[in-house]
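Heads up, one of the protein chains got dropped from this complex, but the rest are sitting where they should.
Per-chain residue numbering starts at 1, and chain names A, B and C are given in the order in which the chains are listed.
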């Protein structure tokens, strides 16, 4: 079953669509994963990136990431209308750092403990918010997770106050 | 295709006549309908039924129809109710005129009577009566469901094996040696021993194909209908001085018609002038109508003859050809009596009501048009 | 059981007409929208057929094998939306 049946993207899907940064780049530090495998007519990420790291010729092209220009700043995470961009950092020890968009309550804050959800919404662990900032009501939250979960964790749940 | 009888027009007259013919033993009937059954005048009419006319012919034919309406209502499950008619009068001269009308009607057994505003108030409690001088009440008049009249008959006819061809246009009558042979339609020829043309104003066009000129002209008419409410107004109310009327349909909608200046034989269009007249007249009598929503507005035609009476019966020049058209706005109410008369004619008999014979086509060629004590309603 | 009961499926909300009534009327030969409207009053309520008419047209096409044009005559006249009678009473002013 493909992502059109499941609504869940696999690593293979990402590779096939040419959306996966190289392993070498992943090892270097934070980098954006553009989890946008359909040719939807949208180019917001292109204008969003302050480093001009994302490009497309026609509005319906898949986004292309210039992994050398991307610094993993997360601006595109805040601006992507599809909430389809994540920044992963697997360069630091045995932890991975995942930056993801968050549009729910309660509001995130640094140090808060969160449940970590995978692409199917299953709880795969607990993590801690290490950074959170907001852009037009979309929070960009960085969580620290076990390194092996770097491609799994795509959402968080902050337990109620 | 071959039939004993072809009926052109699946309006209320066509379907009731087909049913009457079936009962008289004519089973091979084909009904052709240009559009869909009822799509002409039948589904656009005000559904009122009365005998309070001003000619002997209308009165006698309608008295028979009023005898028959309860019969067909019971037989075919058509809602019918004798809720009366009310002509409200606002000018002295109209009162004088209507005194004569009532006298004439009473003399022919139609129980109309002149009443005062307070009696109007009793009959229609929510009505403002301060502008009314007098009114004429016809308690025998009533209303019926025009939808059920056509559709319930259709279901019966289908069960009886009668063929109903919708979207079938009769283009030409086929006549040989002054004998009808059939009808040419857009879907082919239907051979027949007898043909009944009951196609409203379009009967004229069809008869023209064999050189017979029915003096029928189409006059556009406008009506509108509101949302549905609890039963409130029983009689159909006519405002004589403005030539407009209101009734509450048996389904609950208020239905308003009003005459505005119109030309004969033009395509009817939707006109603000009509909405204004209908609204202004009837909101005076029923102030609460202001806050009622109008759901639909539509137009239709009265197929008018010079003496406002229909043409019913055999066309003498062509053996086997019959016509029922030119009802001048009264086709629905008459239909049961007309169907009975036609079935008599077409099976070699004569109508029970003798006045039908005066409604022949030849009256126009002989200059024997029907006299009324006044043109009325 | 997944056999759905057409008596419990509402097609026209305004006039409360069920799928069962529609299927039966079609079987009885009321095979166009105009006839169904008058037979069952579908689409003749206050919403003026906004939700149901096209749905009924699809049922008709499926059951009768007819084309859309054969079952559906879009006859729209003013008012296309219910309008209060009082609008036609007042006097004019140029605006």
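Here is the rule we go by: a contact is a pair of C-beta atoms (placed from the backbone, for glycine too) under 8 Å apart; a residue touches a chain by one contact, two chains touch by 3 or more.
Basically, contacts and distances are computed from a predicted model.
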Complex member absent from the view - protein name from UniProt, among "Phosphate transport system permease protein", "Succinate dehydrogenase", "FAD-dependent pyridine nucleotide-disulfide oxidoreductase" or "ABC-type D-xylose/L-arabinose transporter": "FAD-dependent pyridine nucleotide-disulfide oxidoreductase"
Displayed chains contacted by the hidden chain, counting the whole assembly: A, B, C
Contacting the left-out chain in the complete assembly, out of B:42, B:129 or B:228: B:228
Full-complex contact with the absent chain, from A:26, A:117, A:132 or A:149: A:117
Positions on chain C contacted by the hidden chain, ascending: 1-5, 8-11, 13-16, 19, 45-48, 50-52, 54-55, 58, 68-69, 72, 74, 76-84, 86-95
Touching residues on chain B - with respect to the absent chain: 126, 227-230, 232, 252, 269-272, 287-288, 290-293
For chain A, the residues touching the chain missing from this view: 3-9, 35-44, 47-48, 58-60, 79, 81-84, 103-105, 107, 117-122, 136-138, 154-155, 157
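The definition used in the following text is that only the chains that are shown with their structure count from here on.
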Whole-Å gap separating chain A and chain B, where each centre is the average of the chain's CA atoms: 75
Distance between the centres, which are taken as Cα means, of chain C and chain B, whole angstrom: 26
Interfacial residue positions of chain C with respect to chain B in the complex: 28-30, 32, 34-35, 38-39, 41, 44, 46, 48, 70, 77-79, 82-89
Touching residues (chain side chain B, partner chain C) in the complex: 36-39, 43, 147, 150-151, 154-155, 158, 164, 166-167, 226-227, 251, 270, 272, 275-276, 278-280, 282-283, 289-298
